[in-house]
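Complex shown without one protein chain; remaining protein chains in place.
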Amino acid sequence: MSEPAVEVKNLTKVFSTGLSKNYVVAVDNLSFEVAAGEVYGLIGPNGSGKSTTMKVVLGLMAASSGSAKVFGLDSGDIRARNEIGFLPENPYFYKHLSGEETLKFYGKLCGIKGSELKDRIADLLKLVDLENAANRRLGGYSKGMLQRIGLAQTLIQNPRLVILDEPTAGVDPVGSRQIRDLILKLKEDGYTVFLCSHLLEQVQEVCDRVGIIFKGRMRREGTLDELIQIDSQTAMTLENASPELMSKIHDLIASDEAAGIIEEGHPRTTLERLFIQIADQNKKEESA
Amino acid sequence: MKALFQKSPRWLLVLVGLAIFGIVRAPFEEHTRKKLVDSHLLLPPPAQDAIQQMSQSALMGTLGGLRTLVSSYLVLEAFEHFSNKEWEELRSAYAIVTSLEPRDENHWRDVVWHLGINATANMQLDETIPEFERKRRFNEYALLAVELAEQGIAQNPDSAVIRQQLAEVYREKLKDDCATARVYQDLVGLPEAPQYAERFAGYFLAKCPGHEQEAYDHLLRLYYEGEHNHVASLIITIKDLEKQLEIPRSLRITEPYPDLPGLTQP
Partner (left out) sequence: MSDSKTTLQSPARSVPLFSISRVWTLAISTLTQLIRMKTFYFLFAFAVLLLVIGNFNFASSPAQALSTIKKVSFGAMDLFAWLFAIVATALLIPRDIEDRTLYTILSKPVRRIEYLLGKLGGVLIVIGISLSVMFLVCAGMIQWQEMGYIADEVSASPNGISDETRQAILLIEKNGFHSDLAVAALASFMKAAVVASVTILLSTFASSSLFTIIVSVLVFLVGHAHTMATNFWLAETDNNMVVQMLLKLFKIIIPNFQIFSFSEGIVQGAALVPALIWQMTGLTGAYLVVFLLLSLLTFVDKEF
């Protein structure tokens, strides 16, 4: 693995709002890398700077300071965009075009022509399961269908890197499962995927590595296992545990001086717990 | 340089760009504009007094390049005034129309026709107006038509249609044979002049006291010009003039009196 797919270094993005000298620091000295071939998830609450980071990586916005590189190319470099497929959050495409026409339009923008384009469109429509809706105008597409045609659009020029901004926002569980499977398929095929979301469950299911961003700053980063694992703690998930068994376990723990029960109940998404923990920490820091 | 580009506000750079372009194009544009106006492709701005008479919306339209639409609308309005015999309103509508499109001879012709022929006819017939007032206004409209025709001719020196309309006013309404003859004579040689203009000039000159000899010479010249001029009126007028001027028999034209129904041979 020679070159990282995405390399963000000390990225800061400041927005000036209104006429008065008010500033919003959307991204604050952010650094991370997405290795080629991996699925990287940026998670954080609303307004934490996820979309802003993606736009800077795409070159839609200029960094206030720091840099963003895609396969070693500056993000403003137009060649970099040949390597990126981007799906914005809540994507809208021309409502007057059909699914097939939409893909044709984006394909032509990427310089693909003729039978190559035709084959590519057929492949992609099949991939996102929209073959039957290919000739319908997007004005009549459901949210999930829009998201899927959007996903097909990102892949039209066969980019190496796919950037997805909240790919499952507003999509029902079945639809998001479909999209999740697609992302896994992309990974399998060797694409690099950089996605962001605040839906932790999904991130957890597809991402190799995760960065947690809060108020524009990276709080934690690592593989899922690294992030979730707490060395001093051990979790145990029991099945069909009878009350008698539970009382025996309680007794056993009580007999040990050092050990204690921190939490007991039905299992929760561990990543979510971490997420909330960081949010609490953040609140404490702020009030301090 | 790049830093300077990134630091300066964009609207300022754009303004500077616009100013440079403006300064460069101004002389070229003024030159081209003059040439366009000279070749009548572009209409000069309407006269100040026309602007003052226009309604607000007509003015906006005119300034906004909708001049032909505004003038077409006003012509429509003028037609409405004509139907309602509102001659004063018609007159002011055409004052604006002719100011907007002074190069359109049809407008001049129409206003001369409306005032010189229709309005005067209306004055002869309208029983609701007292006799003396009708006479006064008859004359006023006829003379106004003459004045407008002259303005139109000044703007369109080659126009045949305005002169033909003017001649009709002199001939039918003012019964001024000398002026009628003069207008027909003016028509001669214009690109769209009717061929009869030269003959008509002679006919009315013949009726203009003191110009009989002139009329005779004029008509005789036309007579000898070719067969195509040997129309009945010409021959009759020449024969009448021969008698009036007592031309010796040997010099008179040999053509017999034309055999026209309703014409009694003297």
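We just call them A and B in the order they show up, numbering each chain from 1.
What we mean here is this: a residue touches a chain if its C-beta (ideal position, glycine included) is under 8 Å from a C-beta of that chain, and two chains touch if they have at least 3 such contacts.
Not measured: the values here are computed from a predicted model.
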Absent chain's touching partners (shown only) are A, B
Missing-chain contact, candidates B:13, B:232 or B:245, resolves to B:13
Among A:66, A:88, A:144 or A:175, which one touches the chain that has been omitted from the display? A:88
Absent chain, residues of chain B that touch it: 6, 10-11, 13-15, 17-19, 21-23, 25-26, 28-29, 32-33, 35-36, 39-45, 48, 60, 63-69, 71-72, 75-76, 79, 101, 103-104, 106, 109-110, 113-114, 161, 192, 194-196
Chain A residues touching the chain left out here are 36-37, 55, 58-62, 71, 73, 78-88, 90-94, 96-97, 101, 105-106, 108-111, 123, 127, 150, 153, 157-158, 160, 189-191
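In the analysis below, only the chains that are shown with their structure count from here on.
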I'd like the Å distance between the centres of chain A and chain B, where a centre is the mean of that chain's Cα atoms. 80
